[in-house]
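The complex is shown incomplete by one protein chain, all other protein chains being positioned as in the whole.
Showing chain A:
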Amino acid sequence: MRVLLALAIGAILAVGASVAVVNVGSPTPEPPNRPLYNYGTR
């Protein structure tokens, strides 16, 4: 039972991870050129 539960959780997390990777890895518009001064934004 514990094995099945662990495998199920692992499978769910793997699917979620795959979706996240595809989302982040998919092409996005080129970001605008940043100014020379840019420490960061909150």
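Methods note: contacts are C-beta pairs under 8 Å (C-beta built on N, C-alpha and C of every residue); 3 or more make two chains touch, one makes a residue touch a chain; residues count from 1.
One rule holds in what follows: contacts and distances are computed from a predicted model.
J.: Choose one: "Glycosyltransferase RgtA/B/C/D-like domain-containing protein", "Glycine cleavage system H protein", "Carbohydrate ABC transporter substrate-binding protein (CUT1 family)" or "Spore germination protein". The correct choice is the protein name in UniProt for the chain not shown.
T.: The chain we cannot see is recorded in UniProt as "Glycosyltransferase RgtA/B/C/D-like domain-containing protein".
J.: Go through chain A and note every residue touching the omitted chain.
T.: Residue positions of chain A that touch the missing chain: 2-3, 6-7, 9-10, 13-14, 16-21, 23-25, 31, 33-42.
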